[in-house]
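Take this structure, written in structure tokens, and hold onto it; I'll ask about it next.
Of the protein chains in this complex, all but one are displayed in their positions.
Labels run A and B following the written order; every chain starts at residue 1.
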Amino acid sequence: MKFYGLVDGSDASLKKYLGSLSGVDQVGADARAAMLATRSIKTTSKRWAIDTAISMVDLTTLEGADTPGKVQALCTKAVRPDPTDPSVPSVGAVCVYNDMVEIARRHLDLIGGSHVGVAAVSTAFPSGRASMPVKIQDTKDAIDAGASEIDMVIDRGAFLSGRYIEVFNEIVAIREICGTKAHLKVIFETGELVTYDNVRKASFLAMAAGADFIKTSTGKVTPAATAPVVLVMLEAVRDFYSMTKIRIGVKPAGGIRNTKDAIKQLVLVNETAGPEWLTPSLFRIGASALLNDLLMQRMKMDDGYYASPQYVTLD
Amino acid sequence: MEEIVSFEYAPAPESRAVVTIKPKYGHFIGGKFVAGTKHFPTINPATEEILSHIALAGKADVDAAVKAARKAYTTTWSKMSGKERGKYLFRIARIMQERAREFAVLETLDNGKPIRESRDVDVPLAAAHFFYHAGWADKLEFAGLGTTPKAHGVAGQIIPWNFPLLMLAWKVAPALAAGNTVVLKPAETTSLTALLFAEVCQQAELPAGVVNIVTGDGTTGAMIVNHPGIDKIAFTGSTEVGKIIARTVAPTHKSVTLELGGKAANIVFEDAAIDEAVEGIVNGIFFNQGHVCCAGSRLLLQENIAEEVLEKLKSRMSKIRVGDPMDKNTDLGAINSKEQLLKITELSSVGDSEGGQRWSAPCELPSKGFWFAPTIFTGVTQSHRIAREEIFGPVLSVLTFRTPQEAIDKANNTPFGLSAGIWSEKGSKVLWASQQLRAGVIWANTFNKFDPTSPFGGYKESGWGREGGRHGLSAYLKGVSHE
Partner (left out) sequence: MSNRIDVKKTYKLFINGAFPRSESGRTYEVKNAKGVFIANPCLASRKDLKDAVVAARAAQPGWNKATAYNKGQILYRIAEMLEGRRAQFVDEIISVTGATKAKAEKEVTDSVDRLVWYAGWTDKISSLSGALNPVAGPYYNFTIPESMGVIAAIAPENPSLLGLIDSIAPIIVGGNTVVILASTKAPLSAMSFAEVIATSDVPAGVINILTGKKEEIAPWIASHMDIDGFDISGLNSKSHGEIRIAGAENLKRIYAFKSADPGRILAFLEHKTVWHPIGL
């Protein structure tokens, strides 16, 4: 059914649908997220959570200064986060700019990392300010170069000025280009949307338009993936599943720096959308520094000593 | 097909090592711990293990306590400036903060409530209550209750088992700030944190006799209420006992405040923020195992969103973690006593026989201890007993309404009037509803929120007077008229 039967593709239908969504009380959402953050995850469940979190990391480098050397180092780390311990799982994917996709894909295949996907940011990431033909070409280039995942940004200017149908149509167009070659993550840049009501609206808009994943942020703006924002998005995918029996993934990105933060995210998933989402095909964490903290915590759990950064590798 | 994982939280027990429980306790009278004569056991309701033996105060003990309180009032406390009195209360608050962990663990062992709640709610609020009232001791002339307010003298205070330490703070802090001395009787099943509090009084060097703690049962409470040496009674407990006290005290000159039962309506309008409302419903009735006088025990759902909300509610209830209160991840702890469990079970059976449709969250209940699964009854109307009588457990009665006025009428259709909840994103509606509801505490888009600055108390048969805030001080000052 087109757009899951939720909207008919017209501006009027979309406005009506978005207007019918129930609101979010900010203080209540903050309180629920804070309560879930008090969960104490220890011993076996902590060990499981660490490995799961590692497998969900989208190891990311999105800098103007990225070079083939940097990207290759990232890819090696992605496949074997701890060269001394083969039991450490590979990460979920590597995330790079589209002109680095080819290098990343080639290197991953070279080092036995063909199971690790390459996600490309696209549509004039991070600002989203460019013409539609440019955004489309951006996406095509990435897929042609071997990206199996596209992380697009929405046009926040259009969203905040109420031109929801433009945001919707952009997502539909990019989804079409992705076809069956790549899954589509839609980035909201929640720090710019500000209110939880907006995050909820954006979630349903993106899902109706065909997103496979909804993603909080570009990582270039603070605040990024705060717990209440992720909570609101998890509630949205849960409700969407109720309506359509389709599970959409969620990716928090930015601000998740250590193991404690990562485990809090997993608890949020577990008690909001449900354990069905505790898999890299439905939950990813966009991060870079996080991986080494996960490794150090993993070491401590295995040998009992607090680790030092010397014992984990730089990417 | 992908294997569905399950994220089981491994046990995360809080350590008991921080508390030392004596095998036997006496009373705290005149600044000293004095031996009791008869004792009864107090148990951990989660395991039925005997924690200690508590003294059953008789006439001699109560007399001694009142005498000590009177002496302290006449010779020391009434002569002390508010400034100095306040500093004792600040000391007490600080020491409670320092020993917070000890208090939290002890409260959980004795009461059965989850350690997370003792740690994050009960103990911090109790300390905050002392901080707040410490600051009033030298500012009574600004409270709007007269330029030279005077204390009553000796206050007799009887507190319940649901928030033992917090109820102690609600009673003792304002009484002392206003210049009274106290004789306090904690509840039979939960005396341990009160006895630890006595230690804090000693550490704070509180003058002997300002605070006296006598333990016992209902007979002890009656002795205090009847004692001619008591000037003021403060009671928190059931409406039934509250009425007995009101009758007993009527021919005397004793001043009385009562904080009694409730059957609060939690009203969810169609324009509520649904997920937060569901959290509010859960919080309203399952917080503290439903052992809350102001619990939102009647859910009033606007009929056009009832199905959606109930589905979400059941799904949310299935995530409630019931079990060992000492586990940091437990959401719902043990029922405080066998007696209370019996009451809850009986009233729930009444709900069944009245035709309510019962649904309980699937959960494994431990074999020892007193437990009740979080439960809702749908298809309930105002004419059901379970919509009228206080169950005081994790049982929610669900009713529906069509129009806002109907919601108000149903909400007010009760002899109780302690609290109410309103869920709507429309400001004018929230204010309209709060204006119409006959309840002393109204939570809009939230529930079960407490603060020392926020007056708490009921309309109608939910009691007399307020606790907390400027209004709460009037209970402990003479000459201010109240019921």
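The rule is simple: contacts are C-beta pairs under 8 Å (C-beta built on N, C-alpha and C of every residue); 3 or more make two chains touch, one makes a residue touch a chain.
Worth saying up front: this structure is predicted, and the values here are computed from it rather than measured.
Peer 1: Please provide the labels of all shown chains that the missing chain touches.
Peer 2: The chain that is not shown touches these displayed chains: B.
Peer 1: Would you mind spotting which of B:343, B:429, B:460 or B:478 touches the chain that isn't drawn?
Peer 2: Hidden-chain contact among the options goes to B:429.
Peer 1: Sort through B:24, B:79, B:139 or B:243 and give me the one touching the missing partner chain.
Peer 2: B:139
Peer 1: Which parts of subunit B face the unshown chain closely enough to count as touching?
Peer 2: 83, 86-87, 90, 128, 131-132, 134-139, 142, 144, 404, 427-429, 431-432, 435, 452-453, 469-470
The rule is simple: only the chains that are shown with their structure count from here on.
Peer 1: What's the distance between the Cα centroids of subunit A and subunit B, rounded to whole Å?
Peer 2: 44
Peer 1: Can you list the residues on subunit A that touch subunit B in the complex?
Peer 2: 22-25, 27-29, 31-32, 38-46, 48-49, 52, 235, 242, 266-267, 270-271, 275-276, 278-279, 281
Peer 1: Subunit A touches which residues of subunit B in the complex?
Peer 2: Result: residues 2, 4-12, 116, 120, 271-276, 279-280, 311, 319, 328-329, 425, 445-446 of subunit B touch subunit A.
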